[in-house]
Structure formats: structure tokens, C-alpha cells
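Would you mind keeping the following structure in view while I ask a few things?
The complex appears here minus one protein chain, its other protein chains still in place.
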């Protein structure tokens, strides 16, 4: 089978690999589509991010959907022919974090297409993968696989929303309308937010934000003072989702969040300056949000039921053979939201 | 009556002032003792902190206890002769934060000895103050006023503990053993913490920490790597109280706090660098804690009942006429924990 | 002006009353429509409920909308000509519950059309009322007043949902599809519930439930064992809203709620048997929910924005002169959901 292997910055190669053996409890999936994520782009552009660096070639990709082609002994919840989305995260089940229902902090986590471990864990941009049956979530037989493949990034947004607490009736600011920021808008809307403001520095993402239900979408490059009115009376937002990865985002968020409000950080990023006196005197909470847990199954279900419509986020689907073009487009935030590979 | 007025850095003067008029609902208190707080020291040493600057002479002080000398019309809860501690914080009761039970964020808060407003609000280092009856909390007739005057800073620590959530069975790190850090040790112990580690860069405060119940007190100047063992397995502390005001404290806390743990910031301070990737990937919460609310009454009660013993924190009581000497001693962290003025 | 006065069971009279004087901070509203609530029906059918009994004639009604006809001195947020819904609940603002942001437990609460106090507080089924400006929530100029008048009961449902905690992704059972149960379906849907099952003993309400988004609506009179499958594996529901007032409801809920799940009781009712061993061994929480707080403004906003559509719940609007017919229809649960009076 063919797989998309990263060898270094801007060095993507389609290579032949063997299909892994199918063991008891396993499921073999013919992957049909895979979304390109921000971390994929980091490997593509920079060979990694922070201290996470490519040490050897690795198959990329962790947002995939496809059809089940075979199941191992003992598998009953999934059958050949089923359409599935695949949870790229496999926790050990026995460490203290797994026992404490924090599998995203598992001491031995295996996550597709990640160079955090050595040897790296290969990803899912390949024609076939073999996963544990618990990783395969069945979707309806005719449901569009491109939309289904949003389950993973939408799970990230739902987890961030869960970290924020009950959003019913809350006013929400989303900083940065990349795919995760856009999905945070959908998650906040689904969770009952009363008003959602999005900011970005590019017009393209802001158009998408308006299209999926942001009450206002403000261009902070064109209007650097656009948020100033929201700083009146000690602030306007109950919750801020920071999805830009910008080091300036926290300093942007603190004046406009209400006393006692919450800023959820989703994007991994460089060291950022923290205005301590404002955080303390307004009693703001800054909460990290990392990947997801139960939210993967919920994301798959909400997308497959049509309760949440991710279709406006899909910019284009490009064949695997044109992977570099797909990655270049995905990196163009003005013109692309989510780009998927057809496998 | 005599009052302690700050005119500028290291310019303290004992001046004569009139006793304010006693209106309906008011209480007149003969102040007997007053603790010198970190913010008093900032005015004394630097003329303010951050953007808060002395614009005109101001009476200092907000940690005071004394005896009631007169009560205004309609006051029934307090009587002349009662010993009281005085809550230095007076909220308006009608703004949206007061209505939301967040009086520490009141839009029109009056806090003793604070230059945040203009004109500044005079403080309580004076022989007599007139306050609202709701500000005067009665303590037993023979209870030591010096210990009672700890109610205000202990309320700050109890509020920080409340911001951390239920501490029963938790492991706690206290960064910085000034008076607030030391009172956080007492608050965490009272709240059921299982294990409390304190760090400081001076031997004197660490001795106090051990004396009041810290399980371990580590000198991070003498042993810069003293916390390293606590970083194993993704971290050891459920809760960190940052009471040092050091810009390095957050970077110190993040490696040793558990995934999903909480870092409570109490000290106002400069901009500090925030290691975003670690905060996100460990899903840490950083929460500001500002002053207090209901905790003032609780603090007074726990001290007066003997349930919490603050006596080991009182370094010395110095007459008002020696105020400058008292402030110099209070600023010497190696040799002084809390210094009080006798009025 | 004309007002609808209850003198005793089934003794409704339209009587002439004076329009109250308009004081500073007051708003005079020409009431146009008013929904008949369960408590109105209790007064109509039984002269009260539990220990709350009519001791003298009282104007009924507390779910009303209309147009502002005059405002008192100092009122700026509301103007003559505005369409408004009127919050029937007026708390004192100074008792310990008001200060603790629990105004629904105010020691001196005045609630329209309630016989809890003596003398009773007159209600709003009259051509004109004078309320405090804080009670009048402005809606868009052309918004339908009938739908707007659902703000009050929808606030009850939103408060119940808030009592349940974050509903995102939760499975929910609603017991009893009267107006409050139906509005709980809308509130749970708005708050992100993943699956909502409703039960009732009548076909009419269940049809409404299906029409407003219940995933399943089960007739427990026709199929007494309809919930049995949900009891498998220790239960299926994260949250149960009990809105039937039936004494059997708790015993119905406990087998089908998950361990650690929540049962929110909304309906005032007789003493009910509580299966203690099941509650304890499943660690269920039973939480009372009483009226509302901030949810009134949220309810008005969600209805007026169209985010929540209450129109399917309005069975009929009947002129004030036919009030008895309106009340009889409102009492017929098979054929009526919400009946409103035109004033």
C-alpha cells in the first residue's frame, strides 16, 4: 500500500509499505480521506515544533475516515464494510492517568503521526491501517467520509469547550480562526453559548467564521482596536478560546475577559508573556486543553447525525499524489481552512 | 488623633487628624494594632507598585484590630467595648459584581490604604477609625488583638485556598514564604491538605514554614534543583500557591504540578513568561486570586477560636513612633515575617 | 382597567381595578398576553397547593408580555412604546440570599400572583401593571408577544438545566411533558444534550415532544415497561428532569439514571417515596430547582433571537372574557400545552 512519509522539511514522499498484520481485537481500515492538521504542517514546514523533532522518516496524518476491510478475532462492534472514523489516540489503560480517567495524559500514549516518542508513531495517511477495535467509531453507511474525518479536530474543540465549563448563555471570544478556532465556534454554538465573537488577522477565515455562526467576526489587523469596547466595565467575555498560537493572545484576552472568567489555551506555542497583575486582580483562570478523551465519540456522533455541520470548513480534497500541493494550500490560511487528502 | 501618613518613598510621618464623624450604621474603633502588609511596603519603598502610584499623602494600613468606642444609630450587632477586627474592604452592594456575589470585583470598591482610586482611600494606621458596622467583626473580650489583626491576610490565604478547590487529601506546594505564603500553609493545613511543601530562597522564612506545619521546607537558593524529584512522572502537586511575586515562579511551578492541576497566583507582579506548551499539554489551570469575600469572617473566627494559630508568624510589635524602623524590619524577609504597629 | 381575580376554586371574575401609581424607577406596561401556568391552575382548581392557600381574592398570572406606556423618573433602559416581557419575581437585594446571588431564595421575595405571602401579591393578568424597570426586558419591536410571554416558564427550564450542570453530550430523560417538561426539552437541546427521551401518559403531549426535538417520546401508560431497556447496565441517563409532579417519578428515575447521575426535581408536589438504597448505591444526586435567576434575561433573548422556538407549544389564545374556558382548556393536558389569555 501507499503511504505519505515525511523525511524532513518540505520533503514528503509517497512510499510503498506493507499492511500490518491483523491481530485479535484489531480492525483493518481502507483509509479514504485524511485531513491535514496544524501539527502535520509543522512537520512539513519546520520538521517539528518546540522540542518535538523528526528523528527519522514518519508517516503523517491522524484525521482519517474509511471503510473496514477486515476484523480480527473477537471483534463484534465493527464489521467489514462499515464506514468508520479512526481515533488516532491509543492509551495504555493501566497507568495512573488512565485509571484516573485522564487518558490524554497517559504515560504510554500512542498517537498517530507524532514524533513525541522515539521511535515515532506512524500516522494514518496511508491506504490501510490496522487499529484496535475501540479506535474505530462506526458512522452511517452512506455518510460522507470527508465530513466524518472532522471527528478528530472537532473532538479537540469539544474537549476545549468541556474545559471551559457549561457554556449555556455564555459570551465567548474565539482568538484565531484556523480549523480548531472554527470548530470551537461550532462547539460553543452547540453548547449553548449566547454570543460568539471571533477575531483573526485575515479576511478569509473571518468569512468562514461568519458563515458558521459567529455573531461577529473582527479583523484585528485591519482594526487593531476592534476589541477595545469589550474591555469596558472590566470585560465582556465569560470564556475565551485561544486557538491562534500567538504569543500575544493572552495579553489580548485578559482585558476583555470578565472577572472570574476563563481563558482556554489550545494551541501549543512558544513562551508567552503573562500580565500577572491583571490575571490576579480579575481572578481569571487560564486553562490548558490537550487533545480529547470521550469527546471523540461525541464528535463523530454529532457530525454523523447532522447536529453539527462541518461542511463549510472543507476547502478542498486533493489526491495523495499531489500531497505537497495539498500541504501548501493547507498552509495558506487566507485561502484554506481544512484541506483533505484523497487516499 | 495620630495617623501614619506616607508622603513618598521612605517618607512616613505621624500626623494629627480629626476623628471622622459617626453616622447612622457606623462604628468608631480605637485601633490598637496594625500589621504591615506587602502593599504597605511597596508604598514605603517605591511609592506604589505597577500602575498604582501615590498621587498625594495617604494614611497607610489595612490589617487592624481594636476596641469599639462608639456606635451610630441603628447599630445592634456591635457595642462599645467590643473587641473587633476591621474588614478593610467596603463594596457598593449594587453593581453587577456585588449582585453576582463577587464583591472583591466591585466597580466602586473602597479599600483602606489603597492608591488605586483618586483621591486615595485612607488606611487604618491611626488611633481611631469610623467604619460601617458590617466591617467590624467581634472577637472574644480577652482575645489578643495582635493575633486578631491577622484576620485580613489570613482571609487572603483562605480565599486563595477556596480558588484552588477542595484541598482534602491534596499535595500542595507553596512558593514563597512571606506572610501570605505562610498563611497559605495554615489555610492548606486547615483545609485538609495531605502534604505541604514550601520553598523560599531564605532560611528564616523556611524555619517558620517548618514550625507551622509544612512537611518539607526547601531552600531553592541553596539547592536550586531541590524540586527536581517532584517533576518525575509528569508532576507531584495537585495545587501550587504562588505567593512570591517572582516572575520565575510559574516556570518553576509547571514542571512539578500534576496534569490537570491548579496553580493559584496571589502576588501582584510584573509580566511573567508563561511556558504555553507545557501548560497546554499538562492541562494546568492558572487561577488568579484577589483579596477575599466571605473569608474575612471565617478568618476572624478560626483565629479567635484557636483552630488556627497565627502566633508563630508575629515577629515583633513596634510603637507607631518607630514606624520607619518597623517598616525596615518588615522589609527584611530573612529576619521578619509579620511586623505590627502598636497604636 | 380590567383584571382577572380568583375568589376561590373555579371562581374567576373579571373586575375593574385602578392602575397603580407610577413612581421613580417604575415602568407601566399595557399587558397584551399572559400564559396560564400550572400554579394558576392549582389556584383555579383547588384554591392553592400544599400549604399555600388563597386567603383573599387575588389577581392571577405571571407570564406576561406587553408594551410600555409610561416610565417613571430616572428610567433610561426602557422607553414608552417598547415591547417587553415582565419578570414576575422581585427580590429585596439586601438579604443574605440576595447578597449570595441566590435571589430566588430572597427572604422578602415578591412574586406575581402568589399566595405564599399574606396579603398575597397580585398577579399580572390585568390590562396594566406597574413594575420596577429592572423587571422589564425589552424585545424587538415586532416580535410576537405570545411567544415572548414564554420567557418566564422557559427561564424555569433553563434554571433547571443549569442545576443539572453542563449538558453537552449528555443523555437526558424528561418525565412529564407539560409546558415545563416541554421547555426542558428545548433547554436541554439548546444546552447540547446528545439524546433526549421524553415520557408521559398522554399521546397529545408526546406528539408535541417529538415535534420539538425529543429523540424518542414514550407513552408509559400504553407501555408501562417502555423504560426497562434503559435500566440495563446500571442505567442510561446522565440527567433526568422530573416535571410531572407525580409521586412515582423518583422511583421511575432511579433505575434508569447512571451511577453518579443527576435527577432535577422541578415540580412542587406531595411527599414522594425515595428508594434510599438505590440512591445511595448508585450515588445519584437529586437536586431541587426553584424558579430562576439570571435565566429570565437569557430566556427572553433566546426566544426573541429565534435561537429557541417556543411556537409549537402555544395551543391557543383566548380572550380575557372567556378566562374560565381558557383555564379549562389549559387543564386538559391531552389537548392543550400552553394556553394564553389575550388582554
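Should a chain be cited, it is by its letter among A, B and C, assigned in written order, with residues numbered from 1 in that chain.
The definition used in the following text is that contacts are C-beta pairs under 8 Å (C-beta built on N, C-alpha and C of every residue); 3 or more make two chains touch, one makes a residue touch a chain.
From a predicted model like this one, the values you see are computed outputs, not experimental measurements.
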{"item": "Sole contact to the chain not displayed, among B:161, B:206 or B:227", "value": "B:161"}
{"item": "Candidate in contact with the missing chain, chosen from B:140, B:169 or B:319", "value": "B:169"}
{"item": "Residue among C:92, C:203, C:222 or C:274 that touches the chain left out of view", "value": "C:274"}
{"item": "Residues of chain A (touch criterion as defined above) contacting the omitted chain", "value": "93-94, 98-101"}
{"item": "Contact footprint on chain B, counting only the chain that is left out", "value": "158, 161-162, 165-169, 190-192, 194, 294-295, 298, 301-302"}
{"item": "Residues of chain C in contact with the chain not shown", "value": "50, 96-97, 102, 104-105, 107, 163, 233-234, 247, 250, 259-260, 265-277, 279-290"}
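One rule holds in what follows: only the chains that are shown with their structure count from here on.
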{"item": "Highest C-beta pair count, chain pair", "value": "A-B"}
{"item": "Distance between the centres, which are taken as Cα means, of chain C and chain A, whole angstrom", "value": "40"}
{"item": "Whole-Å gap between the CA centroids of chain B and chain C", "value": "45"}
{"item": "Shared-contact residues (touching 2 or more other chains) in chain B", "value": "none"}
